[in-house]
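The complex is shown incomplete by one protein chain, all other protein chains being positioned as in the whole.
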Amino acid sequence: MTGKRSLLTGAHFINGDTACAEGAVAAGCRFFAGYPITPATEIAEHLSERMPEFGGIYVQMEDEIASMAAVIGASYAGLKSMTATSGPGFSLMQENIGLAVMTETPCVIVDIMRGGPSTGQPTLPGQQDVMQARWGSHGDYEIIALSPSSVQEMFTLTVEAFNLAEKYRVPTMLLGDEIVGHMWEKVLIPSADELKIVNRKKPKVLPKEYLPFKPDEDLVPPMACFGEGYRFHATGLTHDEHGYPQTTNAEVQFKLVNRLCDKIRKNADKIVKVEEVMLEDADVVVFGYGIVARSALSAVRKARAEGIKAGLLRPITLWPFPEKQVTKAAKHAKAFVVPEMNCGQLVREVERQAKTTPVHFLSKFGEEPHTPLEILEAIRRNNK
Amino acid sequence: MTKEILQHPLSSYLRTDMMPHIWCPGCGNGIVLNCFVHALDELKMDLDKLVVISGIGCIGRTAGYTNTDSFHTTHGRSIAFATGVKLANPELNIVIVSGDGDLFAIGGNHFIHAARRNIGIKVVCVNNFNYGMTGGQLGPTTPLDAITTTSPYGNSEHPFNLVHLAAASGAIYVARWTTLHVRRLTQSLKKMMQKEGFCFVEVISPCPEVFGRRNKLKSGMDMMELFKKASVVENFSDPAKAEITPEKIVVGEFVDIEKMSYEKLFHEKIASINEKTMEQVR
Amino acid sequence: MPERIKHKPLDSDKITPPRAEIHIIKDQCKGCGYCISFCPKKVLEESDEINARGVRPPRVVDEGQCIVCSFCSAVCPDFAIYVVDRKSEGEKKA
Partner (left out) sequence: MAEKKEPEQSKEEPRIGVYVCHCGLNIAGSVDCADVAKFAATLPHVVLAKDNRYTCSDQGQDLIKKDIKENKLNRVVVASCSPRLHEPTFRKTCEEAGLNKYLFEMANIREQCSWVHLYDKEAGTEKAKDLVKVAVAKAALLEPAEESEVPITRKALVIGGGVAGIQAALDLADTGHKVYVVEKEPSIGGMMARIDKTFPTMDCSICILAPKMSDVGHHPNIELFTNSEVTEVKGYIGNFHIKVLKKPRYVTKDCSACGECAKVCPIVAPNEFDVGLAIRHGIYTPFAQAVPSTYIIDMNLCLNKDGVVVCDKCMKACERQAVKYEMKPETVDLEVGTIIVATGADVFDPTSLPDYGYGKYQNVITSLEFERLINAGGPSGGHLIRPSDNQIPKRVAFVQCVGSRSNKSGRLYCSNVCCMNTIKDSLLIKEHWPETEIYVFYVDIRAYGKGFEDLYKRARKAGVVFVRGLPAEIIEDKKTKNLWLIGENSLQKELYKISVDMAILSIGLEARKDSENIQRLLTLSRTQDGFFMEAHPKLRPVDAATGGVFFAGCAEGPKDIKDSVTQASAAAARAGILMAQGKVTVEAITPIMFPEKCKVCGLCLKVCPYNAITLNKDLKRVELIEAACGGCGTCAAECPFGALTQKHFTDEQIIAQIDAVTENNAEKKIVAFCCNWCSYAGADFAGVSRMQYPPNARIIRTMCSGRVAQKFVERAFARGAAAVLVAGCHIGDCHYINANYQTQKRVERLWKKMEQNGLNKERLQLLWASAAEGEKFASKIKEMKTIVDNVTSKEIETAQKVFEKALGEV
């Protein structure tokens, strides 16, 4: 599907990767750097065709390390930029994701998750990169990660990811999976005025007064770009508000790293999004995300049909973690059922917030996701 | 001598509030920085359109010292980062000043591919034959038998010939000088800045503190004297034969050709596609 | 042309030598000594004072000897020395 326009308002029958790509385009992404990898390749392929149609740039780099570096460069040069990959490439990107965090670079990393570790299962779905997304790079930091569970969301959440990245100057991740990526569904692309687009804050001071890393109240510093005459310096080293290296100054390090975390933590309420289905009176709360959430939803419906008070809590934002929502649900729930396509990653966060409420983890991976019946079983077992 | 506080005529090109630089006495990095700003001055460069990018290592600090937009990337990634910048805004002049280890060990892959694409990035490699900042370990340019902290019995690895590598990878301008050849180096830097495409200038530079003193070159001066003794200018000779030995250091310009740059090809394509697009929209 | 030259050039007085003004930013110097040993006219020498960085910055022996080639300032790693030619400046004004 090619359209010649950057915003293809209307209904389309496309797969998730394409939807993601169109989302990026719609969000104003004008730079993509990547490296072929299943099952994210279609995003690159589609953007290599689409980007030039309206002056955007597609570049295939020599590896994912380079792709991530190029994305940061393009972002500092003023373009909204992204890359897309899968587990192995995601690992390679971690180094420069750290750099993006340190230099507060707005950018989007799409990870279409597959089975790992290592090369693992290139063609099968997984949810094994959830923790890598949060902790993958060295040092202390916060990022934002979103989890789409439909092709439509592959579009809307990509747009959202860009908005958040630009607003908070933070690398934002879209953690899809092989199924959402390759699934074909109807997607509605809104018109320009329906579409909310956020752009990074520009400095309001004169170049000589500009301090590139001096934050506003929201803890996010306005961002000048290369070539705009601000002549600023940015570095991966611990730096002061000038951007100058301060590698041995504890105070500077403490202040900087805390702010990098706080600008996400303190704005968590504005960032976090969840979908709550029949949660008000739920005894059994199914906590599921990504493609799994769709089996979970039908399981919850079936359970209600059987008279079990089941409800669905679907985190759309995986990071920052929707702590308040889980705590609230935990208050009157008897149990949590957490189906994940991994050996248990996000379930640990659920357990931390569920406090005394028992959490039942439902692990399945290596083939197709959980069926509704498998989850229904778990709901039944925990409804005691 | 005049009494008033002295202002170096080139200080406007430097972030004086970051001076003095961190480099050791006799280190060649300062000379390279000096030549670079001389070149900028002679070219009357628009500093607002110049981005200086560097990787990790002593010389990596250069980006911080030039009064331009500048970025100090992760180890070895300066070229990949710069590729993004150049593609995103082709109007910007992009210069990378980094070290031999950064550009050719951890960053080697990025280097050859950038050269292959012929993207408009100007790379200055300050070659001091070892990893200076980490205390003098062996690197991709360390000469055979040289003593470093990680080759205490003498280096057994064959070093890269950087100008040969650059030429073979497709760079359109390749030169090598030593920190003693400040005039010619400055000329080369000027030439490089005016070319369109991937350019490479290698600067052989003294690292007296951690490389020199382990290899019978106690001071920067000893090394500069060696440069004076051993350098032979062989312009446009075969870079494959451009040796670096204690007896002979072949310096000069080796490649100076014209080739359509990647960003130019790319953006021309985009332009033509856009025109088609417009027609189809009408 | 092998003739022996016996007379001093008649127009030698027409050539006005440059009027060099050598500026040394003492505390910026790290004492590498490049400016001293590479000066073609040996205009500089190591001074005996110790600067803020604990090294001996160069000092001017004979400014009159300087031909303002400015190699010292070109080769200085620390931007600690530069030369001004008062004569050419004068000419510019004129």
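For reference, chains read A, B and C in written order, and residue numbers begin at 1 within each chain.
To be clear about the criterion, a contact is a pair of C-beta atoms (placed from the backbone, for glycine too) under 8 Å apart; a residue touches a chain by one contact, two chains touch by 3 or more.
Keep in mind that this is a model prediction, so the values were computed, not measured.
The hidden chain, counted over the whole complex, makes contact with B, C. Screening B:A80, B:V163, B:L180 or B:A242 against the full complex identifies B:L180 as the residue touching the chain left out. In the full complex, the hidden chain is touched by chain B at residues 42, 180-184, 187, 228, 231-233, 235, 252. Against the chain not shown here, chain C presents residues 1-12, 14-15, 18, 38, 40, 67-69, 71.
The rule we apply is simple: only the chains that are shown with their structure count from here on.
Distance between chain centres (mean CA atoms), chain A to chain C: 62 Å. Across the assembly, chain C contributes no residue that touches 2 or more other chains. Along chain A, no residue makes contact with two or more other chains. Interface residues of chain A facing chain B in the complex, by the touch rule stated above, are 4-5, 30-31, 33, 52-55, 57, 59, 61-63, 65-67, 69-79, 81, 95-96, 98-99, 103, 226-237, 242, 244-245. Considering their complex, residues 21-25, 28, 30-34, 37-38, 53, 55, 60, 71, 74-80, 82 of chain C touch chain B. Within the complex, the chain B residues that touch chain C are 1-2, 6, 8-11, 14, 19-21, 23-31, 33-35, 38, 179-180, 182-183, 186, 219-221, 224.
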